[in-house]
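One structure follows; several queries about it will come next.
Every protein chain except one is present and positioned as in the full complex.
Naming follows writing order (A and B), and every chain is counted from residue 1.
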Amino acid sequence: MDLRIQDQTATAVEREAVDAVLGPPESGWVGAARTTTDGHFAVGGHAARSERHLLLPVLHAVQARAGWISPGALGYVCRRLTIPPAEAYGVASFYALFAMEPRPPVVAHVCTDIGCMCRGSDELVAELQRTVGPAGEHPGNGHAIWLESPCLGLCERAPAVLVTEAGEDPSERSIAPASADDVAAALAGRVPERMTPEPVAQQGSPDVRLMRRFGVVDPESLDSYRSHGGYEALRRAFALGPAGVIREVSDSRLLGRGGAAFPTGRKWEAVARQPVRPHYLICNADESEPGTFKDRIVFEQDPFSVIEAMTVAALATGCEHGYVYLRGEYPLAWERLVNAVTLARRHGFLGENIMGQGMRFDIELRKGAGAYICGEETALFNSIEGLRGEPRNKPPFPVDSGLFGKPTVINNVETLVNVLDIVLEGGRAFAQRGTEGSTGTRLFCLSGSVERPGLYEVPFGTTLRALLDMAGGVRAGRELRSILLGGAAGAFVGPDMLDLELSFEATREAGVTLGSGVVMVFDETVPLAPVLLRIAAFFRDESCGQCVPCRVGTVRQQEALLRLVSDRPRGSVEDELALLDEIARGMRDASICGLGQTAANAIESALRGLRPFRTEAVS
Amino acid sequence: MFGAGGGTSSYREVEETDMIILWGSNARETHPIFFHHVLKAIHNGARLFVVDPRRTVSAQWADGWLGLDVGTDIALANSVAREIIHAGLHNREFIERATTGFAEYAASVEDWTLERGEAETGVPAAMIRELALTYARADRAILCWTLGITEHHNAADNVFALINLSLLCGHVGRYGSGLNPLRGQNNVQGGGDMGAIPNKLPGFQDIERDAEARERFRQAWGVEIEPKYGWHLTQMFAAMERGDLTAAYVIGENPAQSEADAKHTHELLEGLDCLVVQDIFMTRTAQMADVVLPATASWCEAEGTVTNSERRVQRVRKALEPPEGARDDIEIICDIARRMGHDWNYASVEEVWDELRSLSPIHAGMSYARLDELGGIPWPCTSEDDPGAQFLHARLWENPISGPPAPFFVVEHELPVDRLTDEFPIRLTTGRRLDSYNTGVQSGGYTSPLRRSESLDLSPEDCEQLGVEEGERVQISSRRGTVVAPVRVDPTLRPGLAFMTLHFPDDVQTNVLTIDATDPKSGTAEFKASAIRVEKLPLPQTDAAPGRVALPAR
Partner (left out) sequence: MSAVPVTLRRTVELEIDGEAVRAREGETILGACRRSGLDIPTLCFGETLTPVNACRVCMVEVEGSRVLVPSCARKVEDGMKVKTASERVRHARKMVLEFLGSSVDLSTTPRADEWMAEYDARPERYGPPAPPAAEGERDRAQAGHHHAGDGQTAATVAQPVKVDNELYVRDYAKCILCYKCVEGCGTDWQNTFAIAVAGRGFETRIATEYAVPLPGSACVYCGNCIAVCPTGALMFKSEHDRRAEGTWDESQQTQTDTICPYCGVGCNLTLHVQDNTIVKVTSPLDHDVTSGNLCVKGRFGFQHVQSRAPKGV
């Protein structure tokens, strides 16, 4: 490809960072010293252009080493991977965690999202503004800045901060709960301690299935995993054979836990039947829905279970190549995932001839870089392929044309780990738990104003009230005002909905959604209007920008809310509410993907159900 | 080839082929929209190989680039052929059915081992092998070339060497397989179609051998057609040299600047008794003329047809009123005919075209109405219900074939005439850039943000050795003359290889350097291979350059 690379050259350290991922350049044409033979031949073409899927890892490497992606570094990346610079720039500038202008090496990403708003992020931000200075501005030494961040997925330990330090020995550390002093210390150059996971409340409880090894197994030891039942399911899966596994999964009536609730068995069967090869398997761990943190805890507590479950899925659907796409803000989960894959590969649980059964399967890891939209499955494909994380139009569906245009199984982390039990105990036995329409158990992320925020596993059909009770109810001395179910793309419900049965069918009937399992509780001390504004800002920031309804609609929604909150509506409050409704309908009907289609859901539900703005009719 | 001079395949087939070789062609810059079709093929999965001394922007798209030394195309082609034969991948059925001369050909390439090929061309043996095997194994393959093949003293042999490869693998005469010279000018093909070549009447009817055709033209034109070939351009200059050619009528050409060895060309044109130039510009050649006939721009101030590189005849149409005094080429020619006593009268351009259709069987079906309706028609198109031939030589795939078999030609490698020596150690090759064209007569009229003035493009290594920097002016000398030009550092060049264009003759007359060694068969000059010396300026006082003087700029 005839690339025109800008004149700036990469620094030695930038080149090192790139070469550490890609290996040294193979010829003078891609960055090595020129030799005589270079002058007489070159290879490239299709092979060179097929490396683009390495773009995201390489950009991460440059960002981590240099603190930003300079024109010189980007040029070197483009030369190595045969990517036009404008395209690579388009990709890099898509992600919030990549800086396209010089930035100090230490960055504190301070969560200001709704989960943290319930637990003091406003005070934290105010304190930082007072002591350090405004977000994005360099404090005294030019070595560090702090930035506001969308949900960091640490809602059960809010308020949360992610500190990244670029350099020779880059680090990424979560601080949660974080105080202004913690952040100031990090900004002053002290690398925060590695976060220690807290035990889940139900640890050791016989009622949990997916979490049964949490706190019991050593998440960094393959042997520990195996001595706690690990790889029993894969052994059973080999005995069942691919068709047998799919039959069990179909019998289990397992529905996807990522939000769309699609029958997993049908998805697997569709891919297994595809004559086109290869098939790809993807574990979607890009959970970025505000209030969601379940995947993080699975990886922190029991990473091998995901790998085993993926191997079972790969066996069933004929995949030899799998990916885990984990969101970029989870340093500890990432470390444990990397370790688990390394160990599994070393001990023959990944790679050629797995468990001596002649099966070939391996997993590549991809780290997101700050883009909520990449949790949308087709956007995730594009992100892996080294393209902008923009959703694709459907059809075609992933089972027909997914990653690299091939049949693809993509499942949420929680969906996958359910498969282990399904294989072990049989689909019919699995389906005994839960309700008729929602079999098995469900992980719920409880955050906000509850006594014991955290991850809870309950059978489908449990009421919202019972779930809240498990978490100790509303924080002492506070009064329940509303609950956000399903995340920013979900819906607010009032205290009158506490007897809602948590199942796909019951929530659908009530016009709400379980989404990604978010249950965020708001009390009377958290005003609703700023929460709604934050949700509107979130969608505006996270819209990929591809389609008009979402790109502009999320802005118009935010503007209308701003006018309502500041009590300066255009026309009457009713006019604004009607306008918001029109915007919502436009986004829902005409957006390409689920982000735009649901970007108004939570706000609409609050405006309708909680009536935060006084209208003429009411007054 | 095999009788009619034209590319065998359509652009559409290029998109649907499995392998494309661009040999001596930088289509990305010189035929940009043709390259769009190549890119479609690439996106459809086709493999691209590029054979070119420079790693051009075209070569940068290739799965394999073979950076051969200038003028070693036959050595490379013969090595490729031997490799294919030794791998047992030659198409025996096709060879048996549709060709002649294979045994001699196979014997002639037998010495061209990969090792010898590498030694002669500079291209690593493994790369030669890769090209050979990929070409031989492809179901469909299209081989294209341009001036990198034809601007050599052995141009015709170079072309034969490539034709041999296609015959060897049966990559001609089928959908998606063929041989395609990309035409450098919008109507080079059409000129040939119309008989503006020394040996053919319109429609590629041989002047000497085709008595039946001569008779048809005699009846139509009322004059005897002498069964005698004319001169091609190089022969004309040779005739000027001998004094046999004393008058020239030049239509739409600028030989004073476009011919190799410009100084010599100038002298010959100056020496003519009579020079008539018909052009839309007062070109450098026109400035030397005794008579200048101002013409209209054929593509926008006149009606007519042109033929493109896929043999497609297309209409050009008048969009502008010409400047006062400029006249249509046909009008001028008819007027001259009348002055010579022949009453040429045509009511319209279409009438001229219809006369051509009545005489050239391959154009017979191309009425103006059909050309308009179909957006052009590829020849041969013999009747009004004939859609035209998308590809040529399907007959070679009939069993038995109709018509004569296609012959292999034994061709021998011969280095460029202008040898590299210690005195002239650098190989200069020439070519076009994307935004300019030939001597810049047309392209000089618009402002291009890409345009930079003439430069001597050199490898970073050579620049370093000479101690020169980007933009620094250097003296460039060949055995024929000397020019001064700024240097441009070009990493697509290897040490010992330099590149210039012919686009800015008023600034740097590159053709002072080039050699007029020409191919006896095609009459093309070896623009692609001169030997030069590059010197940093100012020259050391004591060490004056050998007795060559720079041609004055004007």
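Of note:
What we mean here is this: a contact is a pair of C-beta atoms (placed from the backbone, for glycine too) under 8 Å apart; a residue touches a chain by one contact, two chains touch by 3 or more.
The model shown is predicted, which means the values in this text are computed figures rather than measured ones.
Note on the undisplayed chain: of the listed residues B:Asn186, B:Asn199, B:Ser367 or B:Thr382, the one touching it is B:Asn186. From the set A:Cys445, A:Leu500, A:Ala537 or A:Val573, the residue in touch with the chain omitted from the display is A:Ala537, counting the whole complex.
Between the chain not shown and the residues B:Asp52, B:Glu120, B:Asp157 or B:Glu310, the one that touches is B:Glu310. Listed by residue number, the positions of chain A touching the unshown chain are 1-4, 6, 71, 74, 84-90, 93-96, 98-101, 136, 147-150, 370-371, 388, 393, 395, 537, 540-549, 551-556, 558-563, 566, 568, 570, 579, 582-583, 585-592, 597. For chain B, the residues in touch with the chain missing from this view are 11-12, 16, 30-34, 36, 39, 43, 173-175, 182-189, 280-284, 287, 297-301, 306-310, 312, 314-321, 323, 375-376, 390, 394, 397, 434-437, 441-450.
Everything below uses one rule, namely that only the chains that are shown with their structure count from here on.
The centroid of the Cα atoms in chain A and the matching centroid in chain B are 58 Å apart. Listing the residues of chain A that touch chain B in their complex gives 1-3, 29, 34, 36-47.
Listed in rising order, the residues of chain B touching chain A in the complex are 28, 42, 45, 47-48, 55, 57-68, 121-124, 127, 459-461, 491, 493-495, 497.
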